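The complex appears here without one of its protein chains, the remainder shown in place.
Coming up: subunit A.
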Amino acid sequence: MAEIVIKNLRKEFGAFTAVQSSSFTIRDGEFFMLLGPSGCGKTTTLRMIAGLELPTSGEIWLDGEEVSQKPASQRDIAFVFQMFALYPHMNVRRNISYPLVSQGMKRAQVKAKVAEVARILGIESILDKPVSGLSGGDRQRVALGRAIVRDPKAFMMDEPLGALDTEFREHMAEELRALHDRMKATTVYVTHDQLEAMQMGDKIVVMNHGVIEQFGTPQEIYDKPATLFVAEFIGSPPMNFLRFQGAVTAGQNQITLGEATHAVPVQHDAAHGPLVFGVRPEHIRLSDTAPYRGRTIAVEYLGTTQIVTLTTPHGDIKARISSSDPAPRPGDAVGLEFLAPTVTLFDQKTGRALRSALHGER
C-alpha cells in the first residue's frame, strides 16, 4: 500500500484542458473520493494516476517513486472500470487469475490466491461460470476480485457503482467500504454522486472544469464550502444563496439583508460589492416573530423531514424542518431565522467563500 502525491498535474487534449494543475496528497490507506459533475476532469485524473493517460505536465508520486511517464503495466495499480470490463472470453476464475498469470506466478499459488479472494467476496460458487451470464452485482464482485487478487499499491475505481440499480448500489457501497476497512488499501474513487462520496470517503476532492474547488473531509466540504460551486454541488437540496449588495469588514459579526439584521460568524476578510449569504436548508428556522419574512410556495413531505420552499426578497430558498413541526400552508407568510454559526458568506465576483470564524481562529 502506498501514499500518492499529485503535484501540478495537467492534461490537455488538443486545445481542451481537461485538468489544470491539480495538487493533492492521498495518504496511505485512505478512501479518497474524486467528486464532480461529468466532464470535470475527475476520470482523467484517475486515468493519469493509473497510467492509462500520460499527463501533459506535472508529477505523480506513488510510494515515493515518480511514475507519471511509466506505462500502466509497471505501476502496480488495480483499476475497477465503470462497465467492469471483465474479459468476456474468459470465465470468472480466469478473469480473477489473469493479473497473477502476467506476473508468472505458479499455478498452485494462483489457485490458492483466487480461492482466497473468492471467499472474501463470497463468489466461490460462480468461479467456473462464464462472465456473460452474471448479474450486475456479481460482475462487480468479480471486477473487485480481479483488482484485489494481486495486492496492488493502490486501487483506482471509476464510478464502479454507476452501472448498478439504486437498491443494489447502497448494498455494494457498504460492501466496498467494509472491504476497504478490512484491507486498508489506498483507494481513489471517482463519482459524480455526492451522497456516495459523503457516505464512503475519508477525503473528498471536488473538481469542476478541470480545477480543484476544494479538498477535505466530508464534514469540511459540507460545513465549510470553499466556493459557491461546492456549496451548490454538495447537499440535497443544496445550500441556499441569498444574493445582496453590501460590504463586510474584518471582525464584523452581523450582516443586513434588506431591513433585517442577521448574525454571522466573525469575518476575517473584507469584501464589498455583490455578495452571497449561504445557508443550508437544515439551518433555517421558521419563526413567526423573526423580522426577515418569506412567503411559502410549496411543502414537500419526505417522511422524517419536510422541505419548505419559500420566496424571499433575495430569492427562493428551501428550508428543511422536522416532520413533527407544523408546516406552513402555501401562501402563508413566515419569519425566517438562520443559525448564525453555520452561515457562509461568498464573494460573488470570485465565487469564493469569505473566511470567517467558521474556518477557525484567524
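In the analysis below, a residue touches a chain if its C-beta (ideal position, glycine included) is under 8 Å from a C-beta of that chain, and two chains touch if they have at least 3 such contacts; residues count from 1.
Operating definition for what follows: contacts and distances are computed from a predicted model.
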Assuming one chain is omitted from the figure, identify its UniProt name from "Spore gernimation protein", "Carbohydrate ABC transporter permease", "YibE/F-like family protein" or "Exporter of polyketide antibiotics". "Carbohydrate ABC transporter permease"
Sort through A:V5, A:A85 or A:M172 and give me the one touching the missing partner chain. A:A85
In the whole complex, not just what's shown, which of A:S102, A:S287 or A:T350 touches the removed chain? A:S102
Going by the touch rule given at the top, which residues of subunit A touch the chain that is not shown? 50-52, 71-73, 77-79, 81, 83, 85-89, 98-99, 102-103, 146
